[in-house]
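All protein chains of the complex are present and in place, except for one that has been dropped.
Entry: chain A
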Amino acid sequence: MANRVAITGIGALSALGHTAAEHLDALRAGRVGIGPTRNVDTEGLKVRISGEVHGFDPKAHFDDRQIGLMDRTAQFAVLVAREAVQAAGAPFEGVEPERAGAIFAATVGYQAVDAGYQRIYEAKSRPHPFTVPKAMPSAAVSHVSIDLGLRGPAFSIASACASAAHSVGTAFHMVRAGMLDVAVAGGSETPLTPGMMRSWEALRVLSPDGCRPFSKDRNGLVLGEGAAAVVLEDWDRAKARGATILAEMTGFGMSADAQDMTAPDATSAARAVSLALKDGGHAPEEIDYVNAHGTATVLNDRTETAALRIVFGNRLAALPVSSTKSLYAHCMSAAGALDLVSTVFALRHGFLPPTMGFNEPDPECDIDCVPNASRPADIETAISNAFAFGGLNAVLALRRAG
């Protein structure tokens, strides 16, 4: 008999605010964090909006020596990991070192890379000697393990925009299988550099004026920065130590399209959803809410709707499906974790987070996307979708703690 897995802590940092509490408030109020890009010089950029984190001061959280070795994305990862662990109330106390894990989305230290390139190509000088330890995609999880003193399995998973969902799902399976007593898992991403913004622009998937998932007039995704983490814990252990259980993680499904580097595939995405339901022992009729991948590209939202129709059939019309990326933008490697946090809040606080920016129905996205305002709802079971470039899909299933 597999162990049950509890989520006992949450941390979030995004354009919605610096804490999970601010994330919850914004979800409920439908407060959009996307706006004009302020932290990056937008000279030469056509797209001038993003989901930026404002007012973040590293010195408030780290000493100078730590800051010297941490890219912004690692700083974000440590911050949300700390918040999740603090919320969980000393979850690692008394745990054998090898039974405490940290699994975070791989995330490139783009600020370090950008600064290095500027020194090499513009200043014609040497890059900073810490460019490598700051840029390497596993740096964030290393900093989390150092900061929290975690000595068990610690590693990063790369699957583009599904990286955090794969990371949380893997941690969930390890706890459920009894390999770990407790894990902190999530993702972070800070891709807002001139180089990355221009590269995304070149791919022609960015919206110049807003993120409007499932709306007929949607015209692309909005890049964002952020991070989120959860503490996953053996259910009985969490109960025994009197922890507050925020939600139960029940299932994790994965699939690969094996087709195209950018275009998604409905059949394959549907398989990931079905596998998550099967893994969690859920019938499709049990699902009360879907937190969509919902990037607001024409292709994703149409394909995601088709995938959900394959799984849920005609019941889809009555199944709320919303994209919370409409509030905090698409934070890439962190997206799966931020979307998961949004889903946990929906279950715990009994509401459907909205899809903001919705203007007109699209016959190819004929769903209830909870347009423009959150709604109270007594929901029991939900899934969170992550479908990445390169056809890598990860779906997480959750149940209200009860």
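Rule of thumb we're sticking to: a residue touches a chain if its C-beta (ideal position, glycine included) is under 8 Å from a C-beta of that chain, and two chains touch if they have at least 3 such contacts; residues count from 1.
Just so we're on the same page, contacts and distances are computed from a predicted model.
Novice: Consult the UniProt record of the chain that does not appear here and report its protein name from "Formate dehydrogenase subunit gamma", "Acyl carrier protein", "Cytochrome P460" or "ABC transporter ATP-binding protein".
Specialist: "Acyl carrier protein"
Novice: Looking at the full complex, which residue from A:21, A:40, A:69 or A:256 touches the chain that isn't shown here?
Specialist: Touches the omitted chain: A:69.
Novice: Which one touches the absent chain: A:46, A:128, A:278 or A:315?
Specialist: Only one listed residue reaches the unshown chain, and that is A:128.
Novice: Spell out, residue by residue, where the missing chain touches chain A.
Specialist: Given the touch definition above, chain A has residues 65, 68-69, 126, 128-130, 133 touching the missing chain.
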